[in-house]
Structures are given as C-alpha cells and as structure tokens.
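Worksheet: one structure, shown below.
Heads up, one of the protein chains got dropped from this complex, but the rest are sitting where they should.
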Amino acid sequence: MTNARFQNEWLSLAGEFYRVAFYIIEDEAEAEDAVQELFLKLWSGRDALDGIRNPKGYGIRVLRNLCLDRIRRSRKMETPAVLPEPEWPGRQDEAVDEKERLAKVLDAIKSLPDRQREVLTLRTLDGLSYEEIAERTGMNQLTLRVLLSQARRKLRNVI
Amino acid sequence: MKRIIILFAALLLTFSAFAQNGKSIYQKYSDAENVSAVYVSPAMFRMIGRIPDLEVGEENVNFSSIIRSLTGLYILNSENASINSALRADAERFINAGKYELLMEAKNDGEVVRMFTMGNDKTIEGFVMLSAEPDEVTFICLDGQMSRKAFDELLATQMNK
Partner (left out) sequence: MKTLEEIENLSLEELEQKAAETAAPVPDGLERRLREALAARELAEAARPRPARWIPYASLAVAAAAAALVALPQRGPKDTFDDPLLAYAEVEKAFQTISDKMSVGMDIVREAEQTADMPYNTLNKIQK
C-alpha cells in the first residue's frame, strides 16, 4: 500500500479512532497514546491492509484490543508480584531497542522547530521531492535543503 | 543471561538434526559474516503477484500465476569458509530428510551443482538448489505449488536470455 493511500484511507480516520479510545480509556493523553500505537501498528503492517474493506471496523477492533492490553498492563503494575512472561532473550532485547529508538527519534522530531519538522515529515513520510515540498509549503528549494539538513543533523545525534 | 544462552545453544547443538527446513537453515546462517541472504515471504509473493504487467523476457509466460503460488524463497550465498561446510551439511541433511528427488547434477570447474524437486509429474511443491565451490556455497530453497510445465517454461525463457 502506498504512503498516500494509507494516509487517505486510514490516517483520515484518526479522529474517529480517538473518540473510541477516549470512550474506552477515559483519559485524553492515554487515548492519544493508544491511537498512536494503533497507527504505528497499522503502518508497519500496511502491506497486508490492502484487502481490508472496512478500515474503520478493522481499526476499531485492533484499537479495542490495544486499549485492553494497555489497561491490563497498567493495572498489573498497581498489583505487583506477578512475574512477566519470560521472552527469548534475543528477541526481547531487539524489541526493547526498537521501542527505545523510536521514542528517541520521536522526541527529537517533536523538539524540532515547526518548519524543520514539517519539511522532514513531508520528505520522510510522504516521500515528496523538493519541488513538491516547495509547492506545498511555498518555501524555495534552497531554504528547504537547509532546513532538511539542519533537521537531519539534529536527528543524527539521536539515532 | 549469557551463560543461559550458551547452555541452551549447547543443548540445541545436540538436537541440531531436529526441525531442519529451508526456514531454519536460513535463520541459522542469514546473519553470519560474508553471507548474503534473501527471504521473500508468502505475503510479499502475493504483492508481487499483484504487480500489473510483469514481464519475463519476451516470452509470454504466465509468471504471475507461478509467483502467486510460491510461498517462500530462501537464498543464502556464503563466502564464509568457516561455515560453508556446516551450511552444506545442514542443507544436505534437510534434502535427504524430505521427499526431494535429484533433478540434475553438474560438475564444472570445481563447482558442484545439485538441484532437487519435490512433488509429482504435474506439480512441484518444493525446489532446492545447492551449489558448492571451494570458497562459496549457494543454497536456494523455493516453497510452493508450481505446475512443473510452467516451471520448465520459466527456466527455458531465462536460458534464452
């Protein structure tokens, strides 16, 4: 599935998914977190989404399970003493590394000034050419390149 | 934690004959140094099957139908002398354990190539190629249902290139 199609078909449902998450979790920050988790999951599996005819229904189903997991985990933390399920050492490290890396990159992106952040997203996520970005933002290409290289430099320290 | 991994590995070594297949061989060697590894999953084959206007040479072979029927492709190409013999041994054990039949064997300039298929006259369910040179071993394992005729046609078109 192309990036553009994903954004049209799935990302456009963000608001609706948020309402569902908020209805279940009843906390704004947690609800947004859950929706973010949902979209990261959908995004990494986007190639398998081609055949899904009811994105809203599918997304809500996945979202509900995600919310349940989140709530179970947070309630478990309140009542300790249950040992977490053991995982294969190799894979757990990998999963944790990946999560940490993602969190670092996300923090770094959020700390970028608005224009750098916007340009980086258009380039990375939408895969737009400099020309297309220039058209969309009204910036000239030289400015774009400068912004992009500044953004990348900041991110490089993090990754 | 490290000690546990090593203990476990030692245990597994004694059971190394267990559960050999294309996937396990691939997973065992794909991360080693000087090994090129390619894996194409069933999902990816389905996506390939949806690419419009797939062309294979100039022939009008229905490649897409073959592609859609493939469920996995494992390729290992190793120039790592220290694992080459182990890789060969594992591959050979896997081939002997399954219902593979020798399709052809050729020796040429120090390279020994063997190809095997599994299935019947009409349908191939699996294909393995094992090529061994002094410094390089190549293992190709194809899983999936293919019509033998289509498979042959495909190879013929490649030979015409």
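A and B label the chains in the order they appear, each numbered from 1.
Rule of thumb we're sticking to: contacts are C-beta pairs under 8 Å (C-beta built on N, C-alpha and C of every residue); 3 or more make two chains touch, one makes a residue touch a chain.
All values reported here derive from a predicted model rather than from experimental measurement.
Visitor: Extract the touching residues of chain B with respect to the undisplayed chain.
Guide: 5-6, 8-9, 12-13, 19, 23-24, 26-41, 43-45, 47-48, 50-51, 54, 56, 67, 70, 73, 75, 77, 79, 102-104, 106-108, 113, 115, 127, 129, 131, 136, 138, 140, 142, 148-149, 151-156, 158-161
Visitor: Under the stated touch rule, tell me which residues of chain A contact the chain that is not displayed.
Guide: Touch set of chain A with respect to the missing chain: 7, 11-20, 22-24, 26, 28, 32, 35-36, 39-40, 43-44, 47, 56-57, 60-61, 64, 67-68, 71-72, 75, 88-91, 98, 101-102, 105-106, 108-110, 117, 120-121, 124-125, 155, 159.
One rule holds in what follows: only the chains that are shown with their structure count from here on.
Visitor: Just the number, please: Cα centre separation of chain A and chain B in whole Å.
Guide: A distance of 36 Å separates the two centres.
Visitor: Would you tell me which residues of chain A are touching chain B in their complex?
Guide: Its residues touching chain B are 47-48, 50, 89-90.
Visitor: Inside the complex, what are the residues of chain B that reach chain A?
Guide: 1, 4-5, 43-44, 47, 50
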